[in-house]
Each structure stands twice: as C-alpha cells, then as structure tokens.
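Missing here is one protein chain; the remaining ones are kept as they sit in the complex.
Think of it as A, B and C in the order they're written, each chain with its own count starting at 1.
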C-alpha cells in the first residue's frame, strides 16, 4: 500500500522558460518580503520559487502612511515600492535566499527605463533564477498612464531588458487595462520568456466619518479574494493570446484557487495578500494541489494548465 | 423637540440634468427588474428613481444558463440582456412604473447604433424621465472591444443619441478600460447630461471538480461588495475629469457605502446586486443616508458630493 | 407576500450522510397564510462573504407551530454553513418563493410522485397535501443512491411507497422509472423532482402513458424573486413575461408542465 501511494504521487514540477521548479507555487512580489519574515512559518525549501519584493537601483523611501487599508475581501496597498536598493538586496536578501533549495525570482522596479536596465545589469552575474519586471510602478508614467498600460511602451521596454538580461524575463502585467490580451501579446512580441498577472487593481477607500481618503496616497492597489474572478478571467484571456508561460495570481486563498488559475491557463501560481491572513498558506497550497491531483488521478500538475472546457 | 427634529431634517433632493429626484438613491439596471418584483418589498414611492433593466428595439433571448454564479463577496452574471423589447416594455413595464411617484430612468441597449437610436426614438414621447445608455453591451463590438471601451466610438454614439433624445441622457461607463477619465471626458464631449458608473467588471469562475466554466458564457460581469474599492476610485477619477453629474454604483451594501460614493464625487447612487442579498436595501440606504446627514449636521445631501479631502 | 425574515432554528439533525433536516420557525405573527407543495425558500448562509440565498424546497409546512422543514444535502460551503447551525440560531430566509404544484389539477387523481435524491423532500409536502384531498391517491416512488434512505417514514404516512436504489441495496436496482415499470405502477398524473436526466425520462414516460407530468426544475439563482433573469428555462412557446421563450424558474416555476418546457 505505501509503495502504491508513493508511486502514484503526482509530478509537481513545472518548467518556466527553462527553469525547473519543484512545484508551481510561488510567492507574489511584495507580500513575502525577501522570504526572511515568513521563513519562521514555512520551509522555503518546499516552495517552487520565492519572488522578492520589488528592488530598484537605489533605495526608495516609498509613500507616507497610511499605506494599507482593509476592504471587503481584501486590502488596498500603496507602499510605493519602498526598497533598500540593489546593493543591500544582493548582499543581504539574496545571500539569505541562496541558503534554500528553491528558485529565486527578483522583482525589478524603476522610475525610468535606465533604472530598470541598471538593476537587470547588476543582477546579471548574481545567483538569480529569473527576473520579474514590474511595469506598473506607479511613478513610471508616460503621460497619465504607466509603461504597463501602453502596448508600445511595454514591448519596447521588454525588448530592451531582454537584450541585456542574463536570466529569463517575466513581464508582470497590470490589470488596469482595456484588453489584457493586447498587453500579453506586446510582452511576447518584446521577447518576454513568461508573463505574470495580475498585479493589483487600482482602488480607493474613503473614511466617511472623517470625510478623508484612508490612504495617504489616495488610491491603492486592491488585492485579495475580491479580485480573483477578474484575475482568472485575465489569465484565461492571456492564455488564449500568447504561447509563453503564464504565472497566475490574484486572491489565491487555497489550493482550489491555485488549481482554478492553472485550469485557466497558468503554468504556475503565486500566493499574495492571503499570506497576511494565513502565514502558512504557501505550504498549504502546495500540499492541497498535490492532493487534488491524487484525488483526480492526474499524473502531473502540468496537465492542469489550460485544461478548462 | 419634535418641531426641532422636523426642522432639522436634511434636504435629500438632488438634481441630475434638470430632473429633481426626491433623494439620490436609484436602483442599478438589471438588478431590480422593472420595479414590479421588488415592489413587494419596498415602496417605490420612496426611491429617487427606478432604473429599468436594459431594453432593446426587439425582444432578446439572452444567454444560455447557467447565467449567474456566486463568487466571494459578489456574483458573476451573463444574462445577455434578455428583454421583452421596447413595445412590451412601454405597454407593461412603463405603465406599471407610472403608478408611482418616483423618477423613471430607462436603460437602453442595442446590437448596433441603429438599434440604440430606435429605442431612444420610441421613448421620445413616453413618460420617461431620463435615459441611461448601456454602451458595454457584450454583443456590440468594434473588433475585440466594445463601444464603451473606445473613446471615439463613445463620443460618437453619445452625440448621435443626444441629437434625437427628448430626455436627458446618462451614459453608463464600463470599468473595463485603462483610463476611466478618458471615457468620462468622451461622454461629456459627446454631450452626455450625466454619466453612471461602474458597470460590471469582467470575471470568470471555473468549477475545478468538473474542470468546466461555471457560466455558459464563460465570462460574466462581476458585481457586489468585492468591486466597491474599484468603483469608488473610478467615480473619483471621473469626478476630477468632468463637470457633468455622476451616478455612482458598484457593490453598495449600506448607506455608508452610498455616502462613500457621494464623497468620491457622485451626485446620486444606485443599489445593484445587493438587492438580491437584502430586498429592502434601497429603502435602508435612503433612511441611513438621512441619518448620516443628521448625525453630521449636514443640511443637504448635495453637500456630500465630492467632499472627500 | 414575499419577505425576508429572520427565522429561528428549532431543530437540526442529520438524516443520512451529508443530508440534513432543518426546521425554521417564523417569528410570532409573521407566518404566511398559505404554503404550496413545490414552493421553496432562499436560505442565507451565515457567512458575510456569501451573499446570495440558497434555494431549498419546502419539505413540510406546519402552520400550527409556524415551522418550515427543509431537507438538504451539503453541496458546498453555503449548505455546509447551514448544516452547522444549532437550535436557537437565527437564519435569514427569503420566502415563500415559486409557484408550487397546482393541486386543482391533481385533485381526485391517482398521482405518481417521483423523487430522485435531493428531489425527494418536496414530495413529502405534496404527498401530505394530496392525502388531504378526498379521492386523490398518492403513489410514491423514490430513488436513492444506496441504503441510506431518508424521509421514507414520512412518505409512507400518505400513500404507497416504492423504493429504487442505484446499488440495488433496497427495492428495485436502478432509477425510479425502473421501479415504476418493475411494479407496473399506473397513474393519472405524475409529479417529479430530481436530476435533469431523470426529469427527461419522466417527461418521455408521461408522454408514452398519455398522462400529464409536472416537473420541478433547478437552475442557479441570484435574486429568487424574478428580477435578475438568472434562472430561466427554455419554454416551447413564447413566455408571457419574457416575450421570448424563457420562463423564470424562480417565479413561473419551479414546477412546470413538462410539455411546456424544453429540457
């Protein structure tokens, strides 16, 4: 019997742009620090990958507080991409992460094209498995909209990054667009090795007693279970539009949610704001996905990708 | 004492494009039928306006079932704008509504420009107070996107409708766009008397046990408390962009939520999917807003509009 | 008149694995004048993240005590939350909804009641109602998955009861129509509630027998009161409300003459 169970254990590995992950479960950038804080709760060795908080070429102060607000079924954040800069990141956070047998994906942000490229260059010879480029940095604007909201800009910056990057490049898409498939195709056309989505949806909360914005920044990014149906739809639309692998996220709160993203077309998933609700969640998602596969007699987790009918 | 209380009762009236409403609380199109069904629960005479389910020039069958799905904090719908056509609507639904001392706003949909215009024309001499134009009809597409997702198309159809409409025209905006202020300005440029937002956000749900789409239409519109932060943000952005009045909606579940929309910049609000949770909700929102005004010693509800700081 | 009422749980117990019976009592003076068999109510889970009412058929109505009995299967998180309620807890309910069976058309007839699985509960109230009409005769045939039967004692009170089980552990092995045929049951009309394949078979059976069939349909619902147009079924003729061939299951149904719907 034990033998039997052992042999039928499903294959949880996935391959994203040539990088083999032991399972499809990652952490969503900005919700897991650089892994250090949650390593008290989960064994990072059990995760498919740790995606770090966005890092820039120099330290960023971020926004004034309040930076976070709870809303129905989720939260708003306007951290403003506070980060210690690439030097401290490499010295401290990367060094910490390399102790673990998991893939490391560094989320990159910048105010200008040059800043993005500087970080990508600095990481070229570092022990980093992939780069995730956050093109919805709130400060990186072409007029009123961001890099990530214009297909031309997106393709352009993707191509420029690809030219110098030594690691596979994941372009992280913002959901604040009319047609996500256009953006997915732009990233693919620019040479992206993969895309990840969704980043947060812009939202707002007003304190009606004080008649003031709750966040100092006025608007913030909505994340959590409230956005899951939008995220699943966008992953599905993107999967219809491009051939490169997709990392799906947005409100994942359980292994069942993770399976839903895979069925919609994701090759891997990331757990975000719900880490704050349950610091053990990433591990539970790994375990629960494995159980789902066993219950349904599915040999490999890769079979789930895009299998919705 | 009673006198005192009576005298300090706040002024709940609002004026939208010359139409005076007894209070700012409307029903959101498609969530209240033509008022008949909910008239068992609430006295329609107490509402600012009843906004009807979308009506077209001819009867529409709508989509196959399942048409609705519950999701965390809300629901998805893909009704497909089933309606009995303008003739039956005028004869039955409008006749029913005219028995009440409330404003009647007819929501209009169509497959083509001509169909919209036909309905608007048919309503010209009917006892209708305003028209609300649903430009996110899923079947009305210019390429992959809808009328309501392209500022040029939106301005164009607004202008054409305005040319023949006898009642003030509210353009109802879809949130599935990159920049809502561009769309708000397009509607204003086309001559809209007011705008209403938000319509539903496109979402998807997958049944992971059956590995099938839950809705026959695959995608559906997300509504309910889950979308409120997005809706409030968009109302605020639109209010910064245009001078015409805004009717705010998206997840209103209480008088407090309604006040939040007013503070963000709405001149009136609509209660949608949460009618299904609480059929008495519209009345409760009217009462609760009045209480809020009294508690804060605010003379008129109009003072709330855009008062966030 | 339809209303949303805060009911009190007066009894909750498990009848079989995953099947619960729950009694809800109206507040004093709030009970409806009349409840028809086949009508249903919308029960709200006590979970602020689940907002829609769950449609559940009325299994029994006890006007004297103002209690409604519901029998339901735990199908997901909403019914699980209902099953977790305790005596004395409050449950919000939207009711009474739907049309119910037209007793006028069934009076004085030999009526075959066919219930499959979780379609069985409404048959209890129907059997009781018919039992109270002089000259009517109830012939009940109920289909279960296996030997975990439920509501059989209740049904036996009001007429003859035959049982079919999928695994053959009790009664006829097979479905309700297998039991009907095996026992040569005849009737003047048939009333059915159960899964769609069963209802299709019932429609065909009634056509063969030349008798009317009244079937209770299910669909995903949002409002439950006819406002959202979520719960339609295709009708043969243009429906008088929709003016297309769509009737609302929550309002024109859930009970339809099988000949009038396309299933």
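Some notes on this structure:
Simple rule for what comes next: a contact is a pair of C-beta atoms (placed from the backbone, for glycine too) under 8 Å apart; a residue touches a chain by one contact, two chains touch by 3 or more.
These numbers were taken from a predicted model, which means no experiment stands behind them.
For the chain left out of this panel, the touching residue among A:45, A:65, A:240 or A:300 is A:65. Considering the full assembly, C:47 is the residue among C:17, C:30 or C:47 that touches the omitted chain. Touching the chain that is not shown, out of A:24, A:73, A:245 or A:288: A:73 (per the contact rule at the top).
Within subunit C, the residues in touch with the undisplayed chain are 47-50. Where subunit A meets the chain that is not shown, the touching residues are 30-33, 37-38, 40-41, 53, 59-62, 65-70, 72-75, 77, 79, 82, 84-85, 88, 224-225, 273-280.
FYI, only the chains that are shown with their structure count from here on.
Each chain gets a centre from its C-alpha atoms; the one nearest the centre of all protein C-alpha atoms is B.
Taking each chain's centre as the average of its CA atoms, subunit B and subunit C sit 36 Å apart. Across the assembly, subunit B contributes 72-74, 225 as residues in contact with two or more other chains. Subunit C has residues 49 in contact with two or more other chains.
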